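Not every chain of the complex is shown here; the ones you see sit where they belong.
Order as written gives the chain letters A and B; numbering starts at 1 within each chain.
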Amino acid sequence: MTTMTVGAAINAGLRKAMEDDDKVLVMGEDVGVLGGVFRVTDGLQKDFAEGRVVDTPLAESGIVGTAIGLALRGYRPVCEIQFDGFVYPAFDQIVSQLAKMRARSGGRLALPVVIRIPVGGGIGAVEHHSESNEAYFAHTAGLRVVSCSNPDDAFHMIQQAINSDDPVIFYEPKRRYWEKGEVLTSPTRGLHDAAVLRSGTDCTLVAHGPTVKTALAAAAAAEEDGFSVGVVDLRSISPLDTETLRNEATSSGRVVIVHEASTFVSIGSEIAASISESCFYDLQAPVLRVGAYNMPYPPASVEDDFLPDVDRVLAAVDRSLSY
Amino acid sequence: MTAPTRLDAYVDGPRADSEGRPMFQLIAPDGTLTNAGEQLGVSVELAQELYSDMVLARRLDQEALSLQRQGELSLWLMSWGQEAAQVGSIRALRPSDMVFPSYREHAAALCRGISPADLMRQWKGSSHSGWDPKGPRFHIYSLVLGTQTLHATGYASGAVMERTDEVVATYFGDGAASQGDVNEAFNWAAAGSLPVLFFCQNNQWAISTPTTIQMRTPLHVRAAGFGLDAYHVDGNDVMAVHAVTTLATERIRDGGGPALIEAQTYRFGGHSSSDDPKRYRSDDEVAGWELRDPLRRMETFLRGANAGDEFFDALAQEADTFAATVREQCKGLAGADLGDLFDRVYVDAHPVLDEERLAHAHHLTTLGSEN
């Protein structure tokens, strides 16, 4: 067990995966000498052969498209998209090719490609650098979508994602890159298992990636006011660990989902729909969603107001409890 | 064949001006040797092989089209008219060279040993693709235009890492050349000096859109600008296509980096069995191209080169047998089974699909019991 930041944990996980399997490649814009704009791939090019850590031309469709070609040849490419808002030029390659290749080939081909995306707001960035676009990929059949929230998961989940024979969109919580935590030697959970970080009898918060910390803070605050509020870290967005969600929802009877993305047609919608269906007789209140207002991510000077914070989460918990 | 150094003199040349290079030809539309053909010589044996490939490919189209008319296929996209471009190029590759086709490369696919059944199942609605690419080293068809050029480029970068002398070939059309992906692939392959052969069948049309709307300069001129080794060939002259592809792939294998071949050809039929090309192009234009039919010219050439009736008779018989096979294989194609598909989306288990597989099976049972 060692202590490291989320960013360093992903770096260590990549390194481990590259050591374990020489078919693992890292590719993307500025991932080599620079080590990526967040330094997540720092030192990898130096320590592995250059061909295994590739600075690519500046073209996201090209990154994913060539990664597909490499995967068809037996490699396991890990692509970095520099910022969430720059994944869209690759959308066609992701949605029509990466996601569908196995089905299109009648199950003959597999594309073990990982696409790493630093996601979300909270770092004072300019436009297109703070987006939460999980819903697009979660809605796309053929992909797996995961989201880590802490160093231990960061370290293990990146390796599990690389080991997956299916394509995985791997979200990294940008504003949590520098947060420290303990990393265990072996993984405690599978890639697609949710984690119950705390159990609650009054209400359950469901979060993933950057909002897990917010949810934990809100739960702690609620506890001071005498309420028992649980927190589930989804970890996997597609597939969802519906069993864990159902169990927690059933036992608390109240659920509030917290994510940075806009709520309209979102992961929150899916969880609310699914829990409302599976726990119909057990819910004391409707499932509530706390997320972005349905507008493009605003200028940084207002992002603190915009991002779901403890106050907005607690307000939703109050509302839930009022039913 | 002649020494490549000799071929160079005909094939290379200026390509920067907006007109581009004249297209390389060995056999003229009337079946006689061109000047280059005279100088370089043409192997009659090879010509017979390639001609046979073309005849079978055309026969597949004819049969498939009539099967479509009979309702046995939902759709068919003809390679009719483009046989020389496809056969000449694929036969110049090594069988070990990987190919990423678009969706009209039936003639090339047949040369790689893909069966008519496997070619037709996609157009019958039985599956989304017909074959396992690993055997024939021929990837499944890509219908989203141009996407396959990036797959070829990535695949080729693996070849470089492994220090093989493979060439990775990719086919696409004049229309597809306007897509961002295709240009990213040109650039990526050029910047990385990757062993990719970009083969454009410029069949003059993208559905109803003529090349004049797609581009200002010939594609081989554009490609040269990216730093690709670029060629311009009469795509209806199978010997010329074969010669140029041989030269281009030799240079790629020698480490020269990627190349592009622009083959001028023509789509004799509609875009697909559903298209009516009379809505957008003139009979005169079609008639003009018919004079340049790749098969007719080779037949005339071969008859002139004394390939006897024996050859043609045997071939006609082979084609008839093949046609019967095509019909039989088509009729033998079964539809898909939805229940099977749940297992073919992911490699590893997936709870959502597992649940849906059960729900679907349950639904079928319920339906069955109700009826």
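The rule is simple: a contact is a pair of C-beta atoms (placed from the backbone, for glycine too) under 8 Å apart; a residue touches a chain by one contact, two chains touch by 3 or more.
Bear in mind that the values here come from a model prediction, so they are computed numbers and not experimental data.
Participant: Hey, what stoichiometry does the whole file give for these chains?
Facilitator: Composition of the full complex, by label: A x2, B x2.
Please note the rule applied: only the chains that are shown with their structure count from here on.
Participant: For subunit B, which residues count as touching subunit A in their complex?
Facilitator: Its residues touching subunit A are 100, 127-129, 132-134, 139-140, 142, 144, 147, 149-161, 180-181, 184-185, 187-188, 191, 341, 343-348, 350-352.
Participant: Under the stated contact criterion, what part of subunit A meets subunit B in this complex?
Facilitator: The contact residues of subunit A facing subunit B are 51, 56-57, 59, 61-62, 64-75, 89, 92-93, 96-97, 102-110, 141-142, 144, 164-166, 192, 238-240, 242.
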